[in-house]
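Yeah, one chain of the complex is gone here, protein chain that is, but the others are all in their spots.
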Amino acid sequence: MRLLRQLLLAGLVLVAGRTMALIETYEFSTPELEARYQQLSEELRCPKCQNQNIADSNAPIAQDLRKLLHQQLEQGATDAEILDYMVARYGEFVRYRPRFGGANLVLWLAPVLLLCAAMVVLIITLRSRPKSAATTTTVLSAEEQSRLQSLLERAEQDS
Amino acid sequence: MIPEIGHFALIIALCLALILALVPAWGAWRGNSVAMALAPSLAIGLLVFVGISFICLTTAFLQDDFSVKLVASHSNSLLPSIYKFAAVWGNHEGSLLLWALILALWTAAVALFSSQLPLLVLSRVLSVMGGISVGFLSFSLITSNPFARLLPAAPADGSDLNPLLQDPGLIIHPPLLYMGYVGFSVAFAFAIAALLGGRLDASWARWSRPWTNIAWAFLSLGIMLGSWWAYYELGWGGWWFWDPVENASFMPWLAGTALIHSLAATEKRGLFKSWTVLLAIFTFSLSLLGTFLVRSGVLTSVHAFATDPARGMFILVFLAIVVGGSLTLYAFRAPAVSSRVSFGWVSRESLLLCNNVVFLVATLTVLFGTLFPLIVDALGLGKVSVGPPYFNAVFVPLMALLVPLMGLGPVSRWKRDAVERWRGELAIPAVVAVLCGITLPLLHAPYNIWVALAVLLSSWLVLGLARDLWQRLRSASSAGQGLARLTPGYCGMLIAHLGFAACVVGIVATSQYSVEHDLKMSPGDSRVLAGYEFRFVEVVQVRGPNFVADEARFEVTRDGVPVASMGPQKRRYLASGSVMTEAAIDAGLFRDLYVAMGEPVGSSGAWAMRLHFKPLVRWMWLGAILMALGAFTAALDKRYRRQREVIHSSGEAVLRGA
Partner (left out) sequence: MGPRLKLFLPLILFALLAITLFRGLGLDPNEMPSALIDRPLPAFNLPALGQTGMVSAADVTGQPALLNVWATWCVSCRVEHPYLKQLAQQGIPIFGLNYKDDDLAAQRWLEELGDPYRFNIADREGTLGLDLGVYGAPETYLLDATGVVRYRHAGVVDEKVWQTILEPLYLALSKGNGVP
């Protein structure tokens, strides 16, 4: 709590002092907002960079988008509204978590479908195995027994 | 003069590779033992000449020969010598030469260490590897000549190596990674040789296992180093971004894991023969695909080399020939009928099959996710991005599915086992694991269900291994016999699975429990993060060999007890003018403290600082090191080295009969 107040105070001084500073730190009115900010800034892609989210990029557009994100969060927009806002301006490209719908359904369902398909193949393969050889019930002599024992031990060593 | 020698050596190497690719293979086809016997010497000759070429390029870098285009674009006279050396592979052309060198190294190694291999098989294997060398050497010579000159207008000094790369990470990460990538070509070559020879039995699996284990170990180390390097170098505390280039290295690892386990089944029980061959082809194809993705420019990535679609075309054609050719061979030559060996539903074979399935699905998922933006664009459906939120959402459940099975694996028996026996063996470990899962996370507030799950699964793994180990030692008649039972193969498995458990715990703990804050701090300020107090003392100016920096001095205490002094830097490199953040990390076995400098704020000496607390993050990398260690240990198993005499004579019989 004390930390929060310190931060808010620092924020006021900051805002009063400069208009166009490269402010990398944002103050939030609640910790939940900060957590959402961190999460959303990792989900939004910097439109200009070589595959970076806006949290990690220092490009001017990333800075602008972070500022915008902060503003929108403080204004009370929901996650969905913020994402829609960004997509309306920059396209689906700007979302690292593809929208669940349309062509992207293939992407989201692929793992599940693959797993199911693999399990089906697995079961078919296991079913079509030849039955194990008929059990033989020959009795082994004592010498054969001890030879069997030593062979088994050696095999166990190998595994 | 030296670059020209290097260039010439490369051309000779290409010729040798060409001969290696064609003559011994023809010899194997025709039964001509003279032609076949040429293979080992050709392999060594290949290594010599690629080696000479590499040494020449390195010399050009170390001697600041700026008339060579590569040196001029990627080096600088002020660059520390060690980075001049590493700069050789800090670019497309040089790294390609490194690829070729490592490929020649593996080829020569196979030639030298395969005295127990029949010449028929060895010649085919070396020919295949020679063929791959032909591809890479011609790619280098035709499209990416590292020895291109800038004459007559050689610049006075170079443009400097990208500051992000001026780091010890560059010295070891690419070589280790390439050792892994390229190493899978050995398994690939063995698979092709087996298909060509029509002898798809357990022996090809036994021969390729140690090579594959070693390659997998190197790849694990390479990926781990990449992750660690990104963590301390990039300044954001992230360690994995599911970036296309990272995925390009991860996919062969995933497929390689399936491969090493499948090879075990093929070697022991003669099972999954088609599967294993296909996996070997698949794994190496992913290595080649990775090369394509990184160098062609079809996908955007922070890690990609300067890209060129013309080069991409060359690699694609090469990919088509190698992969298309091998898959065609597979389609015609692999056994259409599955093996006659049977196993029960409840058996080690079943579990290994499940393992194969999970890793295969994981590999295909990562592949699909990485290529999806490309596919959507190629179909004209617009531009989408697929990033960490997607990959984390689909990959983690798959791994969670795997771990319970991993606990059963080592304990299970071949051919036929019983659920009752599993219950008997593993009931106690299961209960204790659940207890650990419930109680251990209480050590760190707040209680997190995902961490609990991860601890549960990892404990299950570790306890299962401990139980199996105890069983083995206990049922031995003497201490000596007990220890003898701990073969390198078994120990390797133990260590590697332990490493995996450590990895799981590390990854989940650090993802869930990490605390990070971006704060504005002035000298004299103090902030508390996760129980640690970070006091910003002062900012000083420091000077490095080729940079100047602002260094912030931090004192970190916990409950008044001094813990660490940290000094993050904001560097400006003199040659290029680029500015870089150098994070300060206080590493610990159970937690990392991480401080990075942002921008100066205002004019009163305040700075934006990023402070992180990252618990158990080292476990992830230590786990990876253990996995590699385990694989190296397993490769040392003496059964791969004995019976030379026996096979020699049977090999000759095969030779005469072939």
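Labels for the chains are A and B, by order of writing; each one numbers its residues from 1.
One rule holds in what follows: contacts are C-beta pairs under 8 Å (C-beta built on N, C-alpha and C of every residue); 3 or more make two chains touch, one makes a residue touch a chain.
All of these numbers come straight from a predicted model, not from anything done at the bench.
Undergrad: Over the full complex, note down every shown chain the hidden chain is touching.
TA: Spelled out, the missing chain touches these shown chains: A, B.
Undergrad: Among B:G51, B:P168, B:G238 or B:G312, which residue is in touch with the absent chain?
TA: Answering carefully, the residue with contact to the hidden chain is B:G312.
Undergrad: Out of B:F147, B:Y181, B:F272 or B:Y330, point to the residue that touches the absent chain in the complete complex.
TA: B:Y330
Undergrad: Check the options B:K383, B:R423 or B:K638 and report the residue that touches the missing chain.
TA: Considering all chains, including the one not shown, the answer is B:K383.
Undergrad: With respect to the chain omitted from the figure, which of B:L299, B:M399 or B:L529 is a touching residue?
TA: B:L299
Undergrad: With the missing chain put back, which residues of chain B would touch it? List them for me.
TA: Touching the missing chain: residues 274, 278, 281-282, 285, 292, 296-300, 309, 312-313, 316, 319-320, 323-324, 327-328, 330-331, 334, 336-337, 371, 373-375, 377-378, 382-383.
Undergrad: I need the residue numbers on chain A that touch the omitted chain, in ascending order.
TA: With respect to the unshown chain, the touching residues of chain A are 47-48, 60-61, 64, 68, 87-91, 93.
Heads up, the rule we're going with is that only the chains that are shown with their structure count from here on.
Undergrad: Show which residues of chain A lie in contact with chain B when the two form their complex.
TA: 3, 7, 10, 14, 17-18, 21-26, 38, 42-43, 45, 49-53, 55-56, 91-98, 103-104, 107-108, 110-111, 114-115, 118-119, 122, 125-126, 128-133, 156-159
Undergrad: Mind listing the chain B positions that touch chain A in their complex?
TA: Residues of chain B touching chain A: 234, 236, 238, 241, 243-244, 268, 300-302, 304, 338, 340, 342-345, 350, 353-354, 357, 360-361, 364-365, 368-369, 372, 376, 379, 381-390, 393-394, 398, 414-416, 484-485, 487, 489-490, 516, 518-520, 527-528, 598-599, 601-602, 608, 639.
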